[in-house]
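Only one protein chain is missing from this complex, and each of the others stays in its spot.
Entry: chain A
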Amino acid sequence: MEDFKILEIKTSVFADNSIQAGKLREELKDKKVLLLNLMSSPGAGKTTTLTRTINALKDRLTIGVMEADIDSDVDARTILKTGAKTIQLHTGGMCHLDAEMTRQGLEGLDTDGLDLVILENVGNLVCPAEFDTGAVKNVMILSVPEGDDKPLKYPLMFSICDVILINKMDVMPYFDFDMEKCKANIRLRNPNAIVIPISAQKNEGIKEWTDWLENAVNSWCE
């Protein structure tokens, strides 16, 4: 009969990822680079919003982009046209990025001279919320066609974000989307979240968002 011992651990399954993410954030602080983790459902407008964001800020900030997808490089090609330094990451079937994959991406991108790196995470409202990537700020996009009830259905995603961009405001008349109800649903999960309505397509509301982002970069790099 073998002697077994029982280690009473009581540690989160995500503990190792959280440690890696914390280390990454410290390194980014030393390098004065703000890493932003941008999340949303597929088709909510991450790439279009990103293009608008880069165009609004590229005269004042040096920006790098990591495009994470399960496959293809269509998003990276779109972003490259803005002139921002861009790399495509493939998750190999995984539905999210973790801290180690983010680190590898940052090494591939080379953050020297960059003020801001935006990670466009895999389009998904579940898994990316579970894994701390090491990002300094978490931002998500909820688009009007998805509905105002999403904060109730995906509570974790809404609870971890600093900013929630409500995109596709231009199609509001065609959808049954109640902005006040949506804001109230967000507040239930995250009273501190900043909610900014935008239309990436029409380039509306972008200034409020990029002002917030520029301030965040400046205070992180102080």
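Following the convention adopted for this analysis, contacts are C-beta pairs under 8 Å (C-beta built on N, C-alpha and C of every residue); 3 or more make two chains touch, one makes a residue touch a chain; residues count from 1.
To be clear about the criterion, contacts and distances are computed from a predicted model.
Visitor: Which of the following names does UniProt give to the chain that is not shown: "Hydrogenase maturation factor HypA", "ATP-binding cassette domain-containing protein", "Ger(X)C family spore germination protein" or "Peptide O-xylosyltransferase"?
Guide: "Hydrogenase maturation factor HypA"
Visitor: One chain isn't shown here. Among A:His96, A:Lys137, A:Lys150 or A:Lys168, which residue touches it?
Guide: A:His96
Visitor: Go through chain A and note every residue touching the omitted chain.
Guide: 2-17, 93-96, 98, 100, 126-127, 130-131, 152, 156, 188
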